[in-house]
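For this view, one protein chain was removed and the others were kept in their places.
== chain A ==
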Amino acid sequence: MLQGYLGEYTAPLIHGLIHVAVRLCRDAWLQRRAQAAPEERGERGDTSVLAGLYGPAEAKVSKELPDRAALEVLLRPKVGLPGVLERSREQLLRQTCEAVVLGVLHPRTAISLVLQVLSDAGSLLSCCLNAACMALLDAGLPLAALFCGVTCALQPDGTILLDPTARQEQEARAILTFAIASSDRKVLMATTKGSCSVEEMQQCLAAAQRAADTIFQFYRDSVRRRYSKC
């Protein structure tokens, strides 16, 4: 499993505030075409992001859009104040969410998505994407498709590693993060760090699209588990 299991769900608060905690567990299973080093298996890092979705609520007159909902994403790092990196990630997340949320059904409203990084052990952006999608799902917003985040690391010897740890990310010569849509496995968002050749990018994309199936199955299981309890 790309992600071992879902952490605790908190009970929905009044006015539809839903909190979703997504936990990412490292697993040697997802290392494709690479020998799993024995010390990696022992490592159990957790990347945790808490997502809170508020809305559709009344928007400030300065922010409201006449024909659709105004989506706002706030990403708070674990330490320090949000800087330029967080702003650029917020823009990526916001435009990804805007592509799937059917905002035209809720004009002149505001939807706020707040993401708090609890711990970072690698693949942070894809964890934020997954948390954002699950929050949208849990809040019951009308969506055109689901999306999931997958991070691929290209190691110096050319092998592709999915869902890398922080150490693997540092050693990799390129890290590519994709958001894959559920409807037809198309690329919703792509961002790269480091340089790679075109063929390598296509291979990473193909690997990410295959891994997306696993994540969507995980979404399905989590939602089923949640609604079978209560």
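The criterion applied here is as follows: contacts are C-beta pairs under 8 Å (C-beta built on N, C-alpha and C of every residue); 3 or more make two chains touch, one makes a residue touch a chain; residues count from 1.
To be clear about the criterion, contacts and distances are computed from a predicted model.
Looking at the choices "Ubiquitin carboxyl-terminal hydrolase", "Aspartate aminotransferase", "WD repeat-containing protein 43" or "Exosome complex component RRP43", the name in the UniProt record of the chain not drawn here is "Exosome complex component RRP43". Among A:A51, A:A69, A:L92 or A:A131, only A:L92 touches the chain that is left out of the view. Against the chain not displayed here, chain A makes contact via residues 84-85, 87-88, 90-99, 145, 176, 179, 181, 183-184, 186-198, 201-202, 205-206, 209.
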